[in-house]
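A single protein chain has been omitted; all remaining protein chains appear in their positions.
== chain A ==
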Amino acid sequence: MEPLAITWFVLIAVLWIGYLLLEGFDLGVGMRMLFASRDERERRVMLNTIGPVWDGNEVWLITAGAGTFAAFPEWYASLFSTLYVPLTLALVGLILRAVSIEWRGKVHTQRWRSAWTAGIGIGSLIAAFCVGAMLALTTLGLPIDGNGDRVGGPFVWFGWPAIVGGLAVVGFSLAHGSTFLALKADGSVRSRAAVFAERWSPACLVPAAIWAVWVQLEHGGNPLSWALVLLAVVGGAWGWVQARARREGLAFTGYAAFGLFGVAAIFAGVFPKVLPSTIDPAFDLTLMNASSSPYTLGVMTVITAVSLPIILGYQAWSYWVFRKRVTPGMIPDAHIVLPAILRDRDAARGVAPTA
């Protein structure tokens, strides 16, 4: 087996881990804005915990997609065309979320804010579910023929793997986002998020655990992948213990470990396949038949090996710069934008221009 193809299989897993761990809490915070905030100041505290970093986190998704294109064009082409509908929905969700975050605070009327709060929450929910479904399906299999094209209608992908995967990312994001808020916010947002993480996170993590075990059972598993499943479960359980003890940093670390080892277990379990066919194992897309040429993989490996540590460095620095908890007192007052026009009444009040 081509070592460079294995390298890229690992790198794609790393990019997805980066995405799910970082954007996971952004999506969780977004979803929590729908149901876990009582007033405008709370919503702004929540939003500003992810404010400086969410856009950088989203680039992990773009790079995972583009990296798949460069390293495994067959995988990129087959997976995304087969999952045309859920991917379209995921993109609409991500678009909605992005503009909602940026535009929400630009006008200060109740209707405006409520509409964009819904945009952040619903956009996050749709994106998390659809991305989860896509990842579950690429690990559990899709009905593809020998050319990698879908056999069956636009909704043939819909079934238990899609549901479990969708719920897995939604649940993980909620648990991870709650511990993130407990760690990064202060006041009522912090305490409510901590209570949520304590009460609900085991239930939130169950679908992801089911998915990880399902992949092992489906593909036979191997000692490494089972060990990773075990590490994920231990990490999640440890995180929960820390959440109950209200040690917010450790709880966040525990859930991050759950995500890291969980995704690693799933990729290790499906290895060396990248997209199994549910029609005929002969149609499986694997490291061998889906990868780019050794030259392309080599070039991309060198550039990634140099740039990824730098990216991790400056992203870590951005978290360091904004390491302070966001307190309700840090939120500036709403700024009402009025047209810069000298009205007649101003002139009547005798504030005419002074030359």
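Everything below uses one rule, namely that contacts are C-beta pairs under 8 Å (C-beta built on N, C-alpha and C of every residue); 3 or more make two chains touch, one makes a residue touch a chain; residues count from 1.
In this text, contacts and distances are computed from a predicted model.
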Point to revise | Protein name, per the UniProt record, of whichever chain is missing from view ("Glucose/mannose transport system permease protein", "ABC transporter ATP-binding protein", "Cytochrome BD ubiquinol oxidase subunit I" or "dihydrouracil dehydrogenase (NAD(+))") | key: "Cytochrome BD ubiquinol oxidase subunit I"
Revision key, fill the gap. Note that chain A touches the chain not displayed via residues 44, 47-48, 51-56, 58-59, 61-63, 65-74, 76-82, 84-85, 87-88, 91-92, 94-96, 98-99, 101-108, 147-151, 153-154, 292-293, 295-296, 299-300, 303-304, 307-308, 311, 314-315, 318, 321-322, 324, 327-342, 346, 349, 351-355
